[in-house]
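A single protein chain has been removed from this complex, and every other one stays in its place.
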Amino acid sequence: MSETKPKKTTGRVNSFKIIQAIISVLFLAFLSWRLYNVISSGVYGPDTWVRFAISGLIIGSVYAVIAIGYTLVYGILFMINFAHGELMMIGAFSGYFVFEALKSIPVAATGMSFLDSYQIISVVLAFIVGMFMAALSGYFLEKIAYRPLRGAPRLIPLISAIGASIFLQNAAQVTFGPQRRTYTNPDALLRSQGWRIPIGGEEVILTYTGVLTFVLSILLLIGLYTLVMRTRYGRSMRAVAENKQTAALMGINVDRIISNTFIISGALGGAAGVMWGIHNGIIYHFVGFIPGIKAFTAAVLGGIGNIPGAMVGGLLLGIVESLGPAALGIDFQLKDVIAFSILVLILIFRPSGIVGEVLTEEKV
Amino acid sequence: MSILETRNVTKRFGGLSAVDNVTLQIPEGSIYSIIGPNGAGKTTLYNCITGFYPADEGDMLFNGKSLMGLSPDRITRLGISRTYQNIRLFPAMTALENILVGAHPQLKSNYVDAFLHTPRQRAEEKKALEDAQDLLNFVGLKGKGDLFARGLPYGEQRRLEMARALANKPKIILLDEPTAGMNPNESVTMMRFIQSLRDELGITILLIEHDMKVEMGISEFIYVLDFGQLIAKGTPGEIQKNPQVIESYLGRGAA
Amino acid sequence: MKDLIKQGLRLGSIFGVVIIFLILFGLTSTLSDILGEFVNLESRTRTGNPGGLMILFALLSLWAGSSASASDRSNWKSALVSGVSVSLIIGLFVAAFILLVGFLDSADVEMRDYLAQLDHLSVQFLLYGRSLIAGVLITFGIFLIFGILGALLAYWYEAKQAGEVIQKQVLVLKEKALDSKLAKQYKENPRSKWIGYGLLGLVVFITPQFLGKYWNYAMGTVGIYVLMGLGLNIVVGLAGLLDLGYVAFFAIGAYTAGLLTAPAPLPLQIGFWPVLIFSIVMAAFAGILLGIPVLRMRGDYLAIVTLGFGEIIRVLIRSDMLAPYVGGPQGIRDIAGPSLFGIAFSGKAYLYLIIIAILLIILFTNYLQNSKVGRAWMAMREDETVAQAMGINTLYYKLMAFATGAAFAGLGGALFAARNQYTGPADHTLMVSINVLSLLIVGGMGSIPGVIVGAFVLKGLPEILRELDLYRLLVFGGLLVFMMIIRPEGIWPAPRRRMELHEGELDVLPPEESLVGKEG
Amino acid sequence: MAMLEVNNIHTYYGNIHALKGVSITVEEKEIVTLIGGNGAGKTSTLRTISGLLKPRLGDIYFEGEKISDTPAHELVYKGITMVPEGRGIFARLTVFENLDMGAYSQPDRFTFDDDLDRVYQLFPRLKEREKQVSGTLSGGEQQMLATARALMANPRLLLMDEPSMGLAPILVESVFETIVEINKTGTTILLVEQNATVALSVANRGYVLQTGEIVLKDSAENLRKDEMVQKAYLGIE
Partner (left out) sequence: GGAAKAPDVCAENPDETVCAVIEEGSTIKIGYAGPMAGDYSAFGIDISNAGLLAVDDAGEFNGFTFELLIEDTQGSGEGGASVANLYVSDPDVVAIAGHTFSGSTAAAIPIYNAARLPMLSPSATKADLTDGPQDVFNRIPFTDDLQGQFAAEYLYNVLGVTKLAVMHDGDAYGKGVAERVQEVYMSLGGEVVAVEAVTPGETDYSAVLTDIGASDPEAIYFGGYYPECAVIAQGMPVAGMEDVLLFSDDGSYGEAFIELAGPHAEGVYAATGAPLDSAAKAEFDAYFESIYGDPPGAISTFTWHGYDIVDALIQTIKSVAILGDDGSLYIPREALVEAVNGLSGYEGLTGVLTCNGGECNASGPSFQVVQDGAWVIP
């Protein structure tokens, strides 16, 4: 068709770029117009904005932790571990059972349950067990569902991952029952309890669970970044990611590294699950699915395969989700529409994500 | 008149000028070469000419028309073909299919023709298949058309890559180290083959090579790049004696 | 000897854990019922058939025993060693587990608050209605006896035949046939090909006559998924663009058809046939519209953006904002079906309509695949940069792939909505995209028969698995994984893909992977 | 006892029979070269020795120990390291990080610094580029990096696959100078080369490989004089 007449000097590429630019500009203009309207109308007091921001940062930090699980696995195997959200679910359930078990152990000295008597130990235990179980599941997931497919084109492990995700969800459903469950936190971490900060004449609650979640997430992220970027072990992970055969020639046990990656990624998912349970309270067999998809989006937003990217992507997505609809005066029901539109917009301008390497052009 | 011309072309990566102010002229029907140490910017220059990298400065002319800002597919359709330093075939397609892909710009039928399988498309397709078969024979791969490209031995892959480039009926073909990884004997065969392209098909040839035997054996004129800059040009005889070239590229042993 | 025991212990613990999971899932009850019914045992408890359970355990231990002895069946002693070690371990695992739950149960612990399948009744069932000790001992005994039996039987069977060598030769021959198969593709005898097609067509056209209402309906659904699979095959299989939001185009087709033919929410009620065309056009148009901003992205970025697009469409059609125009969560009812010369298509006739649509699409797909368009797509998939250097306008061809795929999905959507006379947001979830992608890969990507087989498996299998009720999706997910592991190239792969997946897989560490093919 | 003994190995890629009974021996401190045309099976031989491929038939012994079933990463600990065809550098890691990966099998941090000094002395260019992401190095620099990285593992047997491929003539010279130098420090080298002329000039002995089979073996001296070799591989007519 049009490609057979090489007359015009401007290539088709350029007209695409122009269309893209027009779309983006229109979109940006629309966004600013809405934003201006909302802010100038003064519907929201400063306390409300702070509340939005807090909620966005907390959920964003959980997304970030989950997103790193995706990014680690993606970075090393170039596969989307679709079942990663289910690892989070397993972590969440494990933490729940730890709390329930500890709740049922009475401590004579205090006359209360173990959970309320030794609160810090209980929380730490929940995290350890949650992370361990999720890591274990991650390990077996890789061994059973992905390792036999190592050499296959990437779509095949993807389908296997989808199958594993469906399997795990339903296994959890039949084992634990379809009903939802509530985390019983130790007293110090009662949900909706927190520091009350006066802002603009109103009190904004900064919940203890929220702060725990946020701080823990950031610590995990920093720890992981250090591990991958600053240690020899991390370098070996990156080496495996780039070229498995050559990595093996360096004496690196590729299988072991990949297993460990799944273990680390699973542990992070498990930690996210326990945080989710402690902060949001309600868990069920499906609890990992939506955060999983969101975190995957966050990982791509930041630049998949890139740890700081997952962090930035997660936080940004959380904030966009909580602030976006309000700032633009759009129904909250459409928050995913906003989130995905922003994703597209960002990827148009930065095709490898926010923090992703800007390989100007592929080497030919 | 020169068929291909670059005027003060510059390409930078970050702070590094991979190609720095390079001006070349390739006359029609000639065999010209570019040599230079590793990392001199030879491949980068090819990438600029073929539209993979936008040149930062300068101009490139093909038959007097500027190539600046054109996409790679457009440049190819003008009649410029190339091969790659590391062979880049379509590995899971057969040899014949690889060549047919190369002939893509030659086929005039459009999407609707293909969708509806119109007589015009069928006729064209038949012709293209015959042409591809001829090309396959020409490069010495007779009977191997139905083999997957990835299954061919290295030397045959090189040839297939050339056949694919030829299917476009190019006026000029840019070769990037066509004899890399070949032993001296095989290199000579390849050299003959390249010569025949010019002699039999009249295609202008631009060549990047590290193998001096090939280089000196067939090229009529040589440009030497170092650190992105043109440091010398001349006939093979002149270049071989150029002290700067010996110093930075050939080494004392080769002289 | 030591190795044998080690291997037995390993296998035994795997089997043990799996059996414990079966109990936790409650699958033991279901399976024991099925088995019990099969041999006509009367059910004695509400939660399962104890006799069936014994049979189940016996079968499992036979299997474990025979596979444990697989490593060394040279003499009966080593078979015995494997059998004993494997069955001891399984027995210990399972018996210990049952002992534990039995104990907890007798201590009045409410296990089912945490583990939905374990309560007093199901524990009684696991103990065959007997006392704790008796029940556990029976279980242990079954595993021990049948495990050893399995190992010995396997040895005995193997001793009787030595056909292994022949099997290997068959394998080699098969591999050899592969290359030549593709070579033949160009030269195949057209007459025999047409006869084959004719026969196939005859079968296809006769079958609906023998299907009941339900299977006609189920086959219609399979057919619609075949349509979508063919469309996605172009996008993913040929052009190598991973689209996880394919459902968007299906939804657009369905909603276009619904909105234009139903009495509400828009009172248009245009006839079916023009609307069908319009639905296809709309979907293709949406494909192009989405394509323009996103097609420059590569690989997984494209995947997530398309996934997002699918979600956007779903969120929008169920949103309050658009509810007045598209029906919101309630969807659209009373969508008009097609009729020709005053006769309405329904049941069988509708299935024929779908079959005709499939045949047309197969024809077009074939034309495209064997033209310069198809080659351009494949080249793009293999190496986009080089494809562009071959003079292929990659953006244009990507858009065309997207639009063509979208158009097919739009057709599927319109046919789907008109058949059900209803469509709503719940019909357009991410699961649809996932199902279509999975059917493509399970069937064998790039192969048209593969798409058809895949659709049967993906949409037909869950219908067959209805027997398993609660466990339908569980089993489905497990089968998907299993399928990929034992047959990654799909059930009916294109020869091209088959060779890709089998060459070099045996002795080599993998090279760097790409999306659909091997080279980047 | 020879350091490396390859006994009649058969290696396949799926159903492609790449090596049809190759036997090679390498004595300690030798430079042995394998020459042959495209697709002769040189690379396959090296990959089989280094554990990346498994022979379906035949055995490989390294210092008397059977290694044909040992995975590649364990062979590195035994002292076999390979410079792969096409260099195989980790493009996104810096030069230093690549070298660090080379020393992955070396437990001792002190010798790491010494080893690093040693390879930097051998390739001063790399020291200049220590922090550069190695994907942006030029071809010659990448070849240096690949060789240096392999030396970081202190191998006793170094397998090199076409180290001169794609290098400018001046670099080819220096690469071979380095090979001789490495060999002098006590490293045994099995060298695969297309550039048979140079390869035979540095090697002690050589094997000629044709379509997966050894067709000739002799001292380098004799091979250079062999008529068939001259005709087929040295381009002398």
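Labels A, B, C and D are assigned to the chains in the order they are written; within every chain, residues are numbered from 1.
We take it that a contact is a pair of C-beta atoms (placed from the backbone, for glycine too) under 8 Å apart; a residue touches a chain by one contact, two chains touch by 3 or more.
Note that the coordinates shown come from a computational prediction; the quantities given were computed from them, not determined experimentally.
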(request) Just list which of the chains on display the missing one touches. (result) A, C
(message) So one chain is hidden, and I want to know which residue out of A:Q173, A:S217, A:N253 or A:S341 touches that hidden chain in the complete assembly.
(response) A:Q173
(request) Specify the residue from the set A:I156, A:A241, A:I283 or A:L301 that touches the hidden chain. (result) A:I283
(message) For review purposes, identify every residue of subunit A that touches the missing chain, sorted by number.
(response) 43-45, 47-48, 51-52, 55-56, 58-59, 170, 173, 178-182, 184, 191-192, 194, 202-205, 207, 276, 279-284, 286-287, 289-290, 321-323, 325-326, 331-333, 335-336
(request) Determine and list the subunit C residues touching the chain excluded from the picture. (result) 46, 110, 112, 119, 212-218, 221, 318-320, 323, 328-331, 333-334, 416, 420-424, 426-427, 429, 463, 466, 469-470, 472-474
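Rule of thumb we're sticking to: only the chains that are shown with their structure count from here on.
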(request) Go through A-C and B-C and name the pair with more C-beta contacts between its chains. (result) A-C
(request) Could you tell me the distance, in whole angstrom, between the mean C-alpha positions of subunit A and subunit B? (result) 46
(message) Give me the residue numbers in subunit D that touch at least two other chains, ranges are fine.
(response) 16, 52, 72
(request) Give the residues of subunit C that touch two or more other chains, as numbers and ranges in rising order. (result) 385, 393, 500, 503-505, 508-509, 517-518
(request) Note which residues of subunit C are touching subunit B in the complex, please. (result) 179, 182-183, 186, 364, 367-368, 370-376, 378-379, 382-383, 385-394, 400, 496-497, 499-500, 503, 517-519
(message) So in the complex, the part of subunit B that touches subunit D is made up of which residues?
(response) 13, 16, 35-40, 85-86, 151, 153-155, 177, 180-188, 210, 212-213, 248-251, 253-254
(request) Note which residues of subunit C are touching subunit A in the complex, please. (result) 21, 24-27, 112, 114-117, 236, 242, 292-294, 296-298, 300-301, 303-305, 307-309, 311-312, 315-316, 319-321, 385, 393, 395-396, 430, 434, 437-438, 441-442, 445, 470-471, 473-474, 476-485, 488, 500-501, 504-505, 508-518
